[in-house]
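The structure is given below, and queries will be raised subsequently.
Removed: one protein chain of the complex. Kept in place: all other protein chains.
Here the chain labels run A, B, C and D in written order, and each chain numbers its own residues starting at 1.
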Amino acid sequence: MGRIKAKPEFCMGCHLCEVWCAVAHSKSKHIIKAFLYEQDKPLPRLVVEENLPLTFALQCRHCAEPDCVAACISGALWKDPESGLVIHDPEQCVGCYSCVLTCPYGSIFINPGKREIVKCDLCTGLDTMYCVSHCPNEALVYEDS
Amino acid sequence: MCNMDNYKYLIIGNSAGAVGCIEGLRSIDKSGTVALVAEEDSHVYSRALIPYYLSGRITREQMYYRPFDFYDRARVSVIKGHRAVKIDSAERVVELDNGGRLGYGRLLIATGGKPVFPPIPGFDQQQNVFGFHSLPDLQGIEKELIYAHNAVVLGGGVIGLMAAEALHKNGMKVHVLELADRLLAPVVDETTSHLVEDALQKAGVALYLNNTIDQINGDDWVESVTLKDGQIIPCDLLIVGVGVAPRAELAEGTDIAFNRGIVVNKKMETSVPGIYACGDCASTYNFVTGAEQNLPLWPNAYLGGRIAGFNMAGIERAFVQGTTMNAMHFFDVNIVNAGINVTGSNQDDSLGVIQEYEQNSQNYRKFVLSESGQLKGFILVGQIARAGIFLNLMRRQIDVRAFQRDLFKNDFGYADLPDALRWELLQDDVILGVV
Amino acid sequence: MLVQKYYESERFVPDKEMDACGLFGVMHTGGVRFGGQMAIDAIKNMKVRGSGLGGGFAIYGLYPKYKDYYALHIIYQNKNLAAKKVVETFLKKHFYVVFDEEIPTNPDIRLFAPPLAWRYFVAPQKSGVEEDVPDDEYVISKVMYLNSEIEDAYVFSSGKDAGVFKGVGFPEEIADYFMLEQLYEGYIWTVHSRFPTNTPGWWGGAHPLSILDWTVVHNGEISSYGANRRFLEMHNYYCTLHTDTEVLAYAVDLLMRRQGLPIEVVAKILAPPMWEAIRYMSDNDKELYTALRMTYAPLLMNGPFTVIVAHHNEMIGLTDRIRLRPITAGAKGELVFLSSEEAAIHAVCPDLELAWTPPGGEPVVVRLHTKDHLQSLNKSI
Amino acid sequence: MNGFNVKFGFRDNFLDNLQPVDFLYHTRVSTNGCCASINALGLKHKELNDLLRETVLQGSTELVINNVFGQRYIGTRLFLPPEANKLHIEVNKFPGNDLGAFLNGHQIIVHGNAQDGVGNTMNSGEIIVHGRAGDVTAMSMRGGKIFIRDNVGYRTAIHMKEYREKVPVLVVGGTAQDFLGEYMAGGIVLLLGLNLQQGEPHRANYIGTGMHGGVIYLRGCLAEHQLGKEVGVLPPDDRDKANIDRYVREYCNHFGGNPDQILNERFQKLVPVSLRPYGQIYAY
Partner (left out) sequence: MYDYLLPEFIVERREDSCIRCRVCERQCANEVHLYDTELDRFFLSEKDCVGCQRCVALCPTGALYVHPRQADYRPNSSWTRDKMQNLKKQAATGGVILTGSGNDKPIRVYWDHLLLNASQVTNPSIDPLREPMELQTFLGRKPDTLKIEISAGKAKLASEMFPNVPVQIPLVFSAMSLGAISYPAFKSLAMAAKEAGVLFNTGEGGLPVEMRDEYADCAIVQCASGRFGVDLDYLNSARIIEIKIGQGAKPGIGGHLPGEKVSDYIAQTRMIPRGTDALSPAPQHDIYSIEDLSMLIYALKEATNYTKPVSVKIAAVHNVAAIASGIVRAGADIVAIDGIRGGTGAAPLATRDNVGIPLELALAAVDKRLRDEGIRNRCSVMAAGGIRSSADAIKAIALGADGVYIGTAALVAMGCTLCHKCYTGRCNWGICTQDPYLTKRLNPELTSQRLVNLLRSWSHEIQEMLGGLGVNAIESLRGNHEHLRGVGLEEWELNILGVKGAGE
């Protein structure tokens, strides 16, 4: 299973990965429309860790033994044995936030309006991984393992 | 039944521990035969979802913990609606309540817990008194919902309060009775309790602290309850949520050791070789305290089961991640906590406490540190994003003193750790030294 | 007095050339004449300071037999005999020529484009308005005329009892070419090994540069050249040699010969103390040095230089005021040495008694029958 | 000018007509164990340095070079692998400019005066001159030690620097000329003024102009105006005294003299007043 890795030396802290992640998971996939006109404020599924000058993006590591899946009370999180992805089913999710408590990377994000979580899906179903392809400095790379 | 089925793996119980075990062992042993004995006649569901269902957030279908084809895909023979009644560890046979006998190679006891009913006269006879634990409980409560106006919840712990919130959302007047002087008394500290009390009261839930039911009024139905202090509260529905006790009947009369739960080692194996236990029925290792303890929590059950599964399949793994931890929310208040929770009543001089409470945002953070600076517990109220990082620091026993002020930052993250530590923790997750 | 060469416009006044070099001078303060061995060997020792594009010697006490006559060393480039004819006609008209001959050269030494070199011993033959012109001025004006007006002719030197031998090549080659060691003796020898920054290296551009018996060898670049040149032009010195050293020679001539200032003062004009240093002087000195700087500001030689100026009875070593170019002095008995590098002195005088490096702007003045040079020793290290 | 093609006059006076190194080695060097004695008389600098390198490659580690008159760069070409032995080189008579330029670890002892550029950009090693030295001694020196028995010329220790454990040391027995320690950025200069009369100030003006690091210890006196404006004068503290003591004793070890008598005089310490002498002159 591949994962997206950060190169902190090159991360310049622009947060464009967050912006484009949000676009990727918006309804329209259009940046201005998504941010200015869509009802649900688009949320990024990764976070740029910042302690200037240090910055780097961190998203779900799709762990081999995901603690979030273990903690999930609703079965909304599971690890797909084929793709290796840790998948979140929002239909199933009740927003108990057990995963938030157990994710060692802090990479499960709360959607406060809906009492549910969002997390990285490696842009499943999209042409590219938006955070990777939109990083101006190639500080995020997808590495196949 | 003359033909005895033999299974390489046999699991008693049908909840988180069982699923964890199946998923664990199936990741290793794809072909060994597996059977599961389920007392309830239903597909595996999540007890923790009862309040969500009750409050209308999810449907019945969404209560199932795994898809319907889960057992088929995992090639597990499920024996539903039966209870295991006896283990013959010498013969490696489990006897069911219908007299059926199942031979096993490895056995997992994941029977869970049962709600504790306080010894109040009449409790067991009244028809509108329920635990908050199982589908039957739920079905019973659902029936009452239609008529009930006043609900009394006995117990101001996690279960009680979740029940209270769910009932409140169903339009009931809810009364919470708590014997202690504050809610969630053993789980969180005073500050958190008070924040929760405020939230409940603001929502209109009536709280009765230092109080309990003295007497139930009504014959088949509870109509009201008389409290210890003499108050009488009307009651159309009484929920008992004072706690859960391990269900270890099976261990009785065997060599399986029992002490506040079935005693297991770190491999989740009981004192009898080949027999494993996990979840609410077991007494497992708490990595924070180092004690053997009953940790009746969903993630512990699943993970314990999973570890047991690995070990049953022949891969040695230890379960050393268990501790007390809760992710809770009552009305709008989010709370997470894990590890040791220093409160006024359980002081330990070797532990230090740092905490911050922000009046405006109602954010509260408290960290418990050992003498050598390791995180031994924490509580976050309000802003709980990325709480898992604290748990990770706790699990890895990291000395946090160098950055302890930063723990209070709302956006605390790996960036706030010292360089060496951060990259050590994230070494597989970032690419360093590329310049 | 001097001849002005007219250019179409200022734009076409040729740039100076800059050079850096090795210098050496040796003088017998007792006036005893000696051969060129030391000078030649010393400059050879500093070969890496030159580039083979110029070398030359000035020798004093050169022609005792003709010591009362101006000795004109004249070269004819491209061995241009027509030019020689014109020059000789001119000389016959303005001078009494008591003796002339080709300067002997060694045909075995191959140099770049050697000219025809001739020497004339002359006395002024003045007439008309020039009757009252002093001899020296008369000679200078005639030399300037020859240098600027007659194609291919160039006067190397024009002093009495002294002469300059120079050309394109390493100095030891020039010495061999003119057979200096075999043929000549003198009580002062100065020598120069040239490293032009730019240059074409032509025979006239080699050092020493001279006016009458004043000769200058120079190492460095005078960054103030333009300012110096304009001031000297005001005093009728016209720069025809395209080398910055020329302004030094003229400045020395102007200040010492024409204005009669002593070298010690001239040194402080060319290389004045900093204003900061003047501030801490005694009132008397303060007044003097302030006046010198104010009056002779255009003659401040700015930029790095070391010069050895010689004329009869005197050899002077001087550096710029912050000594950006090296000089070392040495003495043994009555012999006094000036050199770019100390090792060269030791190489030719193994039992040297004294060696010192004077501070910037502080002249080493070597005079016949005096120990004046030791004055700089006290200020030196 | 003149449009001359003067290729004729172009010769590389550093490289022309060099004698082959094998020939020189056989005619100029006599060895005895690891000691070699070299006659440098009349050699061009490259010939001498070729010869030094060859002699070292042949295994000599103790070199005595006789009859040196002005040959440059002695020691510069001896860049040896890090594991090689450090050399001991004695120079008799008068080495030329850039003695020990870029020197890396060797010891050079000169019996005679040295010229300009001693220890130019020297990295480590030791140069001991039993005589005086010319201008820009220890320019840009970064490490090692230089001891000059007598005086030094202009711009001594100009832009001397230091780096981590490398702290260059220059000890001068006599006095120095102007611009001592100009741009100095590190290291230690010790000026003993042994040849000055009682009460006679040091000779140099503009001491430490632009100085922004390092320290100059000066025995004897000087006037305020001799100092550059970037320099302050302090009495030596205990650490300074230990430094002075140590290097005076080393000086006396090399050249003789009574250290205690020398140490008895007053020392002053010159240090930069700012590490950023030119920080304020720009408009941002």
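In this text, contacts are C-beta pairs under 8 Å (C-beta built on N, C-alpha and C of every residue); 3 or more make two chains touch, one makes a residue touch a chain.
Remember, predicted model here, so these are calculated numbers, not experimental data.
Participant: Could you tell me which of C:R325, C:H346 or C:H373 touches the chain that is not displayed?
Facilitator: C:R325
Participant: Consider the whole complex, including the chain that is not shown, and state which of D:S60, D:N92, D:Q107 or D:S140 touches that chain.
Facilitator: D:S140
Participant: Looking at the whole complex, which of D:S37, D:T55 or D:T121 touches the chain that is not displayed?
Facilitator: D:T121
Participant: With respect to the chain omitted from the figure, which of C:M27, C:L53 or C:I188 is a touching residue?
Facilitator: Of these options, the touching residue for the absent chain is C:L53.
Participant: What residues on chain C make contact with the chain left out of this view?
Facilitator: The list for chain C reads 15, 17-22, 48-51, 53, 195-200, 219-221, 304, 324-325.
Participant: Just checking the interface: what residues of chain A touch the absent partner chain?
Facilitator: Listed in rising order, the touching residues are 7, 9-16, 18-20, 31-32, 35-36, 52-53, 55, 134, 136-139.
Participant: If you put the missing chain back, which residues of chain D would it touch?
Facilitator: Residues in contact with the chain left out: 3-7, 10, 12, 14, 45-46, 49, 53, 72-73, 76-77, 79, 97-98, 101-102, 104, 116-117, 120-121, 123, 136, 139-140, 142, 155, 158-159, 161-163, 166, 182-183, 185-186, 210, 212-213, 275-284.
In this section, only the chains that are shown with their structure count from here on.
Participant: If you average the CA atoms of chain A and of chain D, how many Å lie between those two points?
Facilitator: 64
Participant: Could you state the distance in Å from the CA-based centre of chain A to that of chain C?
Facilitator: Inter-chain centre distance comes to 85 Å.
Participant: Would you please write down the residue numbers of chain D that are in contact with two or more other chains?
Facilitator: none
Participant: Which positions in chain B touch two or more other chains at once?
Facilitator: Correct list: empty.
Participant: Mind listing the chain C positions that touch chain D in their complex?
Facilitator: Per the touch definition, chain C meets chain D at residues 14, 17, 45-48, 50-53, 112-113, 168-170, 199-202, 242, 276-277, 279-280, 322-323, 326, 328, 341-344, 346-347, 355, 357, 359-360, 379, 381.
Participant: Of all residues in chain A, which touch chain B in the complex?
Facilitator: Going through chain A, the ones touching chain B are 3, 5-10, 47, 49-51, 54-56, 58, 61, 67-68, 70-71, 73-75, 81, 91-92, 94-106, 108-110, 115, 141, 143.
Participant: Using the touch rule from the top, collect the residues of chain D that touch chain C in their complex.
Facilitator: Of all residues in chain D, those touching chain C are 1-4, 6, 8-11, 13-14, 44-45, 68-70, 72, 93-97, 112-113, 115-116, 132, 134-135, 150-154, 174-179, 203, 205, 223, 225.
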